[in-house]
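Input: one structure, supplied below.
Removed: one protein chain of the complex. Kept in place: all other protein chains.
Every chain is named by a letter (A, B and C) in the order it is written, and numbering of its residues begins at 1.
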Amino acid sequence: MCCNGRLNWQPIADIPALCHSAAMDGADVSRAPGSGDFEKRVRSSFAKQGLMSTLGATLVGISPGLVEIALRTAPAISQQHGFTHAGALSAIADTAAGYAALSLMPPGTGVLTTEFKINFLGPAVGDRIIARAKVVKAGRTLTLAQTEVFAESAGNSKLVAFLTATLMAVEGREGVSD
Amino acid sequence: MCCNGRLNWQPIADIPALCHSAAMDGADVSRAPGSGDFEKRVRSSFAKQGLMSTLGATLVGISPGLVEIALRTAPAISQQHGFTHAGALSAIADTAAGYAALSLMPPGTGVLTTEFKINFLGPAVGDRIIARAKVVKAGRTLTLAQTEVFAESAGNSKLVAFLTATLMAVEGREGVSD
Amino acid sequence: MCCNGRLNWQPIADIPALCHSAAMDGADVSRAPGSGDFEKRVRSSFAKQGLMSTLGATLVGISPGLVEIALRTAPAISQQHGFTHAGALSAIADTAAGYAALSLMPPGTGVLTTEFKINFLGPAVGDRIIARAKVVKAGRTLTLAQTEVFAESAGNSKLVAFLTATLMAVEGREGVSD
Partner (left out) sequence: MCCNGRLNWQPIADIPALCHSAAMDGADVSRAPGSGDFEKRVRSSFAKQGLMSTLGATLVGISPGLVEIALRTAPAISQQHGFTHAGALSAIADTAAGYAALSLMPPGTGVLTTEFKINFLGPAVGDRIIARAKVVKAGRTLTLAQTEVFAESAGNSKLVAFLTATLMAVEGREGVSD
């Protein structure tokens, strides 16, 4: 899906933030990256997340306002019925949303999640879980992002969860950067 | 907080489901456990969750409609600033809510989360994270539960997240029990 | 936007439920209307909603899995700063989501909202508010829908709120149909 770490599912200029919303092309969603090295910034921050490594998650794609994270399914991240645990889905979906937001933030800003809601649409079974986040609206302080989570199995992909999150840009707080 | 696996923060009969809601004492919240062995049932299901073991979470208390899970803070579950990752908080908060719901469900029923929302109220720093869930309303098919998540440090406890979840009772679906 | 009560923003067959999700074309979202007279069914149910008439809301478009509701802005539906009240936005966004779900449900089924979350992205100022709902995933019992809410002003349209809702299909409950 992504050969070089940049998302290439669609040319970025052609991705409407939400399908039928002309309103979101332009003023509402700034697609300008927050800094020239947004990709390096996201990769470097992701590498510091102990939890992502513990879960076996990898960052598979980054573009301004779009981030994709993959997770190999395994007993170590299961719930009691053997499906991938809702908490593991939430962790990568939230992380993807956070970095989609961070990719649009100016240098020197850190990102924190203030809330998210996630709906679970079916059991997460398959070989691989993919979380695809995009920014719905980027504001100066608060950003809204959404993440779709898919379970992939033998070339088949099924939407299993849908998250919306509010991300906050944090400046000048000790210990919080990127 | 809990010496024998049963929650003893307060005698269960005296815990109002929500502080000032007389309406919730009685018809709205059934405090009758779903089965005589509700505690064994919850413990046995929890033990099957690979993710809880991977995160280092332990089940510290169970009473009908109330469940408490603890997590030792560690770099392996951190986000990029060193705080405990929102995904790890969500995982134990969701699991606690699910088992609080399951403790009131009849035998032969499995529990699945259909959605949750979680608000993050401050950085999760400290020695230990505690998630305390209680059922707000138990229905035949859907149950609403809430979980408060605290970060504990040197005897101090701070509310760092608040979750509400909808849990679904599932009967007769292959592979889904408890 | 809609000349004859049927939504014609895009031919329905071409609307991906979510932009980049091939997974949602087909099995996940049934675009088959729940009954041949889905449009009449939705209009007739909408007409029974006292609140929609009190708020001045009108049903401007219906297609299987898609519903659009409009609201004329007015002091009668304002909050304290003169913007359209978050509660009025929520009311039409929830109603649009509910009818998008109902349009796909079999005859004899009623629809109830079990939960929704709504994010507010900017002040709702303008001449007209439009709520556009679409089904994300239709299940036998639970359906997930999302609604985008726009404030329109002098030909300009701005996304001001984003809702996701769980709708429940209810059968055989007295007083609950359509």
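The working rule: contacts are C-beta pairs under 8 Å (C-beta built on N, C-alpha and C of every residue); 3 or more make two chains touch, one makes a residue touch a chain.
Note that this is a predicted model, so its numbers are computed, not measured.
Residue B:Asn119 is the one among B:Ser53, B:Asn119, B:Thr141 or B:Ser177 that touches the chain not shown. Although one chain is not drawn, the whole complex shows that of C:Ile77, C:Ala101, C:Val136 or C:Leu159 it is C:Ile77 that touches it. Remark: the residues of chain A touching the chain excluded from display are 114-115, 117, 141-142, 166, 168.
Where chain B meets the chain that is not shown, the touching residues are 9-10, 15-16, 18-24, 27-28, 117, 119, 121-122, 132, 136-137, 139, 144, 146, 148, 150, 157-159, 162, 164, 166. Mapped onto chain C, the footprint of the missing chain covers residues 45-46, 48-51, 53-55, 74-82, 85-88, 90-92, 94-95, 110, 112-120, 123, 175-178.
Operating definition for what follows: only the chains that are shown with their structure count from here on.
Averaged C-alpha coordinates put the centre of chain A at 26 Å from the centre of chain C.
Averaging Cα coordinates per chain places chain B and chain C 33 Å apart.
The residues of chain B that reach two or more other chains are 114-115, 117, listed in rising order.
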